[in-house]
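A single protein chain has been omitted; all remaining protein chains appear in their positions.
Moving on to subunit A:
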Amino acid sequence: MSTLTSAHSLWTLAADTPAERIPAPVIEYAQLAPTLIVVGAAVVGILVEAFVPRRSRYYVQVFLTLAALASAFAAVVGLAAGGYGSTKAQVAAMGAIAVDGPALFLQGTILLASVVAVFTFAERRLDPAAHGNRVDSFAAQAASVPGSDSEKAAVKAGFTTTEVFPLALFAIAGMLIFPAANDLLTLFVALEVFSLPLYLLCAVARRQRLMSQEAAVKYFLLGAFSSAFLLFGIALLYGYAGSMSYAVIADVVDGTITKIDPALADTMGNDVLLLMGGALILTGLLFKVGAVPFHMWTPDVYQGAPTPVTGFMAAATKVAAFGALLRLLYVVLPGLRWDWRPVMWAVAIVTMLAGAVIAVTQTDVKRLLAYSSVAHAGFILAGVIATSAEGVQSVLFYLAAYSFVTIGAFAVVTLVRDAGGEATHLSKWAGLGRRSPLTAAVFAVFLLAFAGIPLTSGFTGKFAVFSAAAEGGAGALVVIGVLSSAIAAFFYIRVIVLMFFSEPKADGPTVAVPSPLTMTTIAVGVAVTLVLGLAPQYFLELAGQASTFVR
């Protein structure tokens, strides 16, 4: 009893000392609900791994994941309906996280995209059953050495890596925070929270495991490298402004704060620090969006990762990273517009051109889509550069449109299979339209959307970003963007031609009949593509209403 009291007196004693008092942080739980739900579900998912019997884990995890994503999405909708996207937009959690229009819109997009991506994670009908057990795209036991006896034993025992679901949830949680992060430290933590699970997810392919692991290692190494840049940039910016907070840094950039922290008297307000720090943070973010010359991981990782993970990563990472980039450029560095705009111009141009040009000679459909995603990053950058509300609106719309097309396209890739798993070499896709007209037609819809053909979401998105860029005075950028689109159209249409106008190969792949899960993913992809292409007005307005950042 006495020990308890003395322990208690220790705490109270500390609190009673006025000089040492640390104010209890105020956390707006309701406003952070979307993220908290996902994180909570991820933690529960780990407990499920530990305590639920192996046989029912898959079902529990799938249910838990989908339920968490759905309720998180409901929370986002609730917040948006409550006016947090517009009138009541504010900074929560002691200035760490913004709750505003762009954040809610992007979180909603990430959550919806994650739902359909999780459907492809949970698909268990594509691979032939191993030893009577239905299997998904993930290794039986990720830790076993490829080709070893322990792997064979794991396959025989019917193990599955159900850890992918909590991993995905952690990644999603990080992605939800990333575009909402309102100080540099939160930004970095969010980056790591969503990156580390992604590295793992890349490594757990069931087929071609060595390639998968190689991709994961590369992704990890380069990701760590880029994180280092980002962290260094954060340090420099802190040195410049004496604060991690976006709002404070922005004020220092504007010159509205002149009080100099005595500890930083030598560095504060030094523009070289600001410029270098800003450039380094940009580097870190450009790595995540896959802009040239920080794109080189994309083809290797997209190809090696399990295809459902590739789809998820290509869509959700891009949304989150562009969200963070927008916030950085529009909230922290608007005063520096004349410094970063020319540089970003160059990056956008190189990205569009390089992505489109290199894709022309690709022979693997996953690599083709990887370069296509590089080119698309360039198109989105054109919208980012507009530095206007229309620019934000167009980028938000583009990201929403692009994620569903991407996940849908990678979902179709999982269906086309031969004896070695997915048949991703383009030569094997020859004549697919003759044998599986529906699959080929759906893929053609996605390709046309990528190419930006009217009546698809791709056209609306591209039109929005280019017109925003043109209004923002970036006419030359738009011309190059349109030229790159023309080059890009070549390789998209070439695949369509290949599918529909080439003779099928005798030993060509077959199209597996998926469960309703993947079918839903693909159907949602097609539906979103067409709806955003035919009647985009409502969604454009939604993105327009969500285009104001809180500061």
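Following the convention adopted for this analysis, a contact is a pair of C-beta atoms (placed from the backbone, for glycine too) under 8 Å apart; a residue touches a chain by one contact, two chains touch by 3 or more; residues count from 1.
One rule holds for everything that comes next: contacts and distances are computed from a predicted model.
This figure omits one chain of the complex; the name its UniProt record holds, of "Monovalent cation/H+ antiporter subunit D", "D-methionine transport system ATP-binding protein", "NADH-quinone oxidoreductase subunit L" or "Amino acid ABC transporter permease", is "NADH-quinone oxidoreductase subunit L".
Here the missing chain is touched by one residue of A:235, A:276 or A:441, and it is A:276. Of the listed residues A:39, A:354 or A:445, the one in contact with the hidden chain in the full complex is A:354.
Here one chain is not drawn; of A:129, A:221, A:479 or A:535, the residue touching it is A:221.
In the complete complex, the hidden chain is touched by one of A:47, A:346 or A:534, namely A:346. Mapped onto subunit A, the interface with the missing chain covers residues 217-218, 221-222, 225-226, 229, 271-272, 275-276, 278-280, 282-283, 287, 292-294, 296-297, 299-300, 338-340, 342-343, 346-347, 354, 357-362, 487, 490.
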